[in-house]
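To start, the structure under review is shown below, and the notes come after it.
In this view, the complex is presented without one of its protein chains, the others remaining in place.
Each chain gets a letter, A, B and C, in the order it is written, and its residues are counted from 1.
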Amino acid sequence: MDFSCTEEQTLLRNMVQSFVSDNYDFDTRMKIVRSEDGMDRAIWQQFAELGLLAAPFSEEMGGLDGGPVETMVIMEELGRGLVVEPYLPTIVLCGGILNRHGSAAQKESHLPGIIAGENIWALAFNEPQGRFNLADIVTSARAEGDSYVLNGAKAVVLGGPWADKLIVSARISGNQRDRDGVGLFIVDKSADGVSTQDYPTVDGGRASEVTLENVTVSGDAMIGDASSGLDILEEAVDYGIAAICAEAIGQMKMLNDATVEYCRTRKQFGVPIGSFQVLQHRMVDMFMEYEQSVSMTYMVNMKLDEDAAARAKAAAGAKVQIGKSGRFVGQEAVQLHGGMGMTEELNVGHFFKRLTMIDTQFGNVDHHLKRFAAA
Amino acid sequence: MDFSCTEEQTLLRNMVQSFVSDNYDFDTRMKIVRSEDGMDRAIWQQFAELGLLAAPFSEEMGGLDGGPVETMVIMEELGRGLVVEPYLPTIVLCGGILNRHGSAAQKESHLPGIIAGENIWALAFNEPQGRFNLADIVTSARAEGDSYVLNGAKAVVLGGPWADKLIVSARISGNQRDRDGVGLFIVDKSADGVSTQDYPTVDGGRASEVTLENVTVSGDAMIGDASSGLDILEEAVDYGIAAICAEAIGQMKMLNDATVEYCRTRKQFGVPIGSFQVLQHRMVDMFMEYEQSVSMTYMVNMKLDEDAAARAKAAAGAKVQIGKSGRFVGQEAVQLHGGMGMTEELNVGHFFKRLTMIDTQFGNVDHHLKRFAAA
Amino acid sequence: MDVDFTPEDIAFREEVRSFIEENYPKHLGSLDRGDMTKEDLLAWHKILHTKGWVAPSWPAEFGGTDWTVTQRYIFNEESARHGTIPPMPFGVQMLGPVIYTFGNQEQKDWVLPGILSGKDWWCQGYSEPGAGSDLAALKTKAVLEDDEYVVNGHKIWTTLAQHADWMFCLVRTTSGEKRQDGISFLLIDMKTPGITVRPIITIDGGHEVNEVFLEDVRVPARNLVGEQDKGWTIAKFLLGNERSGIAGVARSKKAIDRLREIARGELENGGPLLSTADFSRKIAELEVDLTALEYTELRTLAAESQGQGPGPESSILKIKGTEIQQRITELTMEAVGNYAAPWVPQLDVGDNYLAIGPEQSHGVSQTYFNTRKTSIYGGSNEIQRNIIAKMVLGL
Partner (left out) sequence: MDVDFTPEDIAFREEVRSFIEENYPKHLGSLDRGDMTKEDLLAWHKILHTKGWVAPSWPAEFGGTDWTVTQRYIFNEESARHGTIPPMPFGVQMLGPVIYTFGNQEQKDWVLPGILSGKDWWCQGYSEPGAGSDLAALKTKAVLEDDEYVVNGHKIWTTLAQHADWMFCLVRTTSGEKRQDGISFLLIDMKTPGITVRPIITIDGGHEVNEVFLEDVRVPARNLVGEQDKGWTIAKFLLGNERSGIAGVARSKKAIDRLREIARGELENGGPLLSTADFSRKIAELEVDLTALEYTELRTLAAESQGQGPGPESSILKIKGTEIQQRITELTMEAVGNYAAPWVPQLDVGDNYLAIGPEQSHGVSQTYFNTRKTSIYGGSNEIQRNIIAKMVLGL
């Protein structure tokens, strides 16, 4: 039993932390969010130079062979900075799928571009009717000779506006919500028949509604096969969950520290409001939610490589914890900051919004409680 | 819109209140609870003399023609005294069924004995497998000529040990859990084939497990008919719910007052513990739960005579409120009293136990939330 | 005890309902829309004024309706059912009662008609950066020079000040021993030189609140309401009025109806979300709590109609009312699933923004974020609990 980081992991944390604090303060972040593009391509290049984009990939592909703990450390620090650049969709989700399940050819043709920061990827797995059920897929992939023809609509594709490549889940066979018959396809966003509607998201990111109209991809574009597509997707989402849990604990810590500091200095009735016992106990509850979330984040990241059932239970449990705790900490941080917490000017509200969306992302508390109970 | 009591109702309240405070202090109550019989027959006679046992019955039967508000007032005051005598089963449940649905002959032969305090009744409607579903009835009533033969087991019949008459729900036809085919039968506890196992209950009362083995009752013993039995039973239970809601608000008020008083006088760290803001806000929450419970108690008591759907929704909603609030108030009263709240010597723990059982009685929060949602 | 309505009440409900149905401007929509113009916000106010229904709670002699408490309840309920935009509260609910209670005849004559007609838009100059929950800590200073007060200071969280013609304002006229002494209640023309209004954008992307800077603002002495240095009594009177009506029961009922509608349209595994055990339980819990609050409010109203003013118990209406509003908006956001994420009104991304996600998901996150303010403003819920602890429980 060991919960400590290796020296390398600590160095990695320090490196990301100082990069974020030097290059991504809150004003900078808000400028990026409000810019036309909504992300900073130069920052992304710097991520590449720092090796962040190489972290989880195997050395033979030019990666650094990092595991879940490395991703956890990076995501926690990016979370503290409310970084909007698409580390999650490009590196954790799509990069992870390619790294674990791509063919040799797929890895060789795609991973170097990701590691170099040349390509941005997005995972198009939600559908408008599907809510949080990954198997609820109407988008079809019709085999035609060696190719597949994709038709359908994918919803709230995070990072979609920035992506040049998509991984799309589509139904090759079976009925809507069947586990079998789901394929994962690499699709060029510039391919004929792909159209997107782009928009900003609540938490400062960007997303797209993606429409596929007779988009033809070659058989080589499929990752895994039709019997493994859903398994691969579920696994990717669990890696995504572990990553945003880490992001969330970074953000809860920021909010807790900011709230304690605010309550120590803000005076009402002639005393710091932090001297009121009700607010003290509220902050204790926030602290405990954070600590419990840290525990669950460590837990899930250490269980990602167990069998699918154990992994699913770990991810579901962690997501429930983070969903509840993140909402609670966010709401109370705003409450204790009073009117100031409600303003766009302070970072508090932005952490709150991101934590709110983290609950929704990849399925909310209700969804994962059911998944946990069934696992 | 009027939430005030009439002058008569106020007089009734004062009368019951002073009777209880003069004759039923906590020590007296505990002596009664610990006595062999578990109730005080003399007190019951005094109830009769005060007219409490006549309150809800029609004047032609010797009653006082009171409505739900009168019952509410009485139950609230009995609740404040933690009175264990069987007002609920005898007067509210069984008396109510006879009064509203008994034939002229049934009323004439049974109500006078109830009003005079000569007979005690209990409603045998739970079954071991039935949980809170009133229709989940295995006990059978087989027609034989003009008679019925009853076989089965009824569970946790409150007041059972004291009763000489039972009203028993039994299935005449249909399958377990069908709405149709349920009959309500008046059964002499001394009849051949009736056996009971008596025991004390958590909240200071007494109850019985009742076994019916080839118990023969005449057709005249059925109240209503097989198509109305369940409706009558549901209505009776809703009247029971309205009554124990009133009991509960009396008890919550006692606990809240006792807790505020205790926190004003109990000193720790050189100050009354009621000066700690966290405890103050806890007591505010207890106060609000009480006020919301009062509101729901008034509501349900004013809606008992509406149509079955409206009545069911009102009763379910009120029961949810009282179940939650009663648990909360009870738990926090104990917590704020510290170790003292955990002792048998103080009334606080006994209010807590009764409020806990009120949540279970006639179906708990989960049960009535579902009923509320469906109504 | 009786919760049935009289035949007169039922007839009154019919009258209100048909008046609203026939006269409420169709294009207005409800208050949820974040992009209302001043004209939009006042449109219904002006129609109600013509009808004589703009200030039901005022005494008839000043322009009120002489309705019973029950009638006022019915009016509020019908207004909420139709989702009408209520008359702006700063004049009708807050300032009006102050003026007819504490103002002199001259003030009654010029202030009240302007509130009723909608000619004068008022804003509330109470909070300051250092005086939020602790209102008595306010520092904005007014010095009497001849027959003018010269006001300097900084107000914050001033709702809709961007539309305001006038501000009623708490200022410090004397620095006494007790902080509550020396506060005065002034009426300030927002066009007076020295006033600057700076928008505050909130996390929902909306512009509702503002900072108001006052630099050597000269206010005629006749604009003082009540006595100089005795404004604290008026301030508290106003806050008491602010609390009533804040329960928002009727509007929450409508919001639950909408939530149910949304959850009926959203799918989980192909079936309506509304039919899932989790969701139907949560809605039922909300409705039970709201029913309890409704009857708690009715009990307060009934007591009021018997001459008992709304006491500190009414803090319960604020606490429970806002908690319920927050839970409804949170659950509504939950209902729309992934479509909670799009954030369109904040940035102008062209005309087609309404096309993102199902129509019912539009703006629900914004509403959720906006509603977090309700447990902060009007005396935070923590302050309300302090009030009950002290005034009701005697702790």
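By definition in this document, a contact is a pair of C-beta atoms (placed from the backbone, for glycine too) under 8 Å apart; a residue touches a chain by one contact, two chains touch by 3 or more.
Remember, predicted model here, so these are calculated numbers, not experimental data.
Participant: Taking the complete complex into account, tell me which visible chains touch the one left out.
Facilitator: Missing chain, whole complex, touching shown chains: A, B, C.
Participant: Out of A:L52, A:A155 or A:L369, point to the residue that touches the absent chain in the complete complex.
Facilitator: Among A:L52, A:A155 or A:L369, only A:L369 touches the chain that is not shown.
Participant: Among B:R100, B:R264 or B:K353, single out the residue that touches the unshown chain.
Facilitator: Only one of B:R100, B:R264 or B:K353 touches the chain omitted from view, namely B:K353.
Participant: Pick from B:A48, B:A155, B:A191 or B:A375: which residue touches the chain that isn't shown?
Facilitator: In the full complex, the listed residue that touches the missing chain is B:A155.
Participant: Of the residues listed, B:L64, B:M342 or B:A375, which one is in contact with the missing chain?
Facilitator: From the options B:L64, B:M342 or B:A375, the contact with the absent chain belongs to B:M342.
Participant: Touching the absent chain: which residues on subunit C qualify?
Facilitator: Where subunit C meets the chain not shown: residues 276-278, 281.
Participant: Even though one chain is hidden, which residues of subunit B still touch it in the full complex?
Facilitator: 34, 126, 128-133, 136, 155-156, 158, 176-177, 197-203, 207, 209, 267-270, 273, 276, 278-279, 331, 334-335, 338-339, 341-345, 349-350, 352-353, 356-357, 360-361, 364, 366, 370
Participant: Hey, which subunit A residues sit against the chain that's not shown?
Facilitator: 1-5, 69, 260, 263-264, 274-275, 277, 280-281, 283-285, 287-288, 291-296, 298-299, 301-303, 317, 320-321, 369-370, 372-373
Everything that follows uses one rule, which is that only the chains that are shown with their structure count from here on.
Participant: From the mean C-alpha coordinate of subunit B to that of subunit C, what's the distance rounded to whole Å?
Facilitator: Their C-alpha centroids are separated by 43 Å.
Participant: Suppose each chain is reduced to the average of its Cα coordinates; what separation in Å results between subunit A and subunit C?
Facilitator: About 39 Å separates the centre of subunit A from that of subunit C.
Participant: Note the residues in subunit B that touch 2 or more other chains, in rising order.
Facilitator: 277, 281
Participant: Pull out every residue in subunit C that's touching 2 or more other chains.
Facilitator: 382, 385
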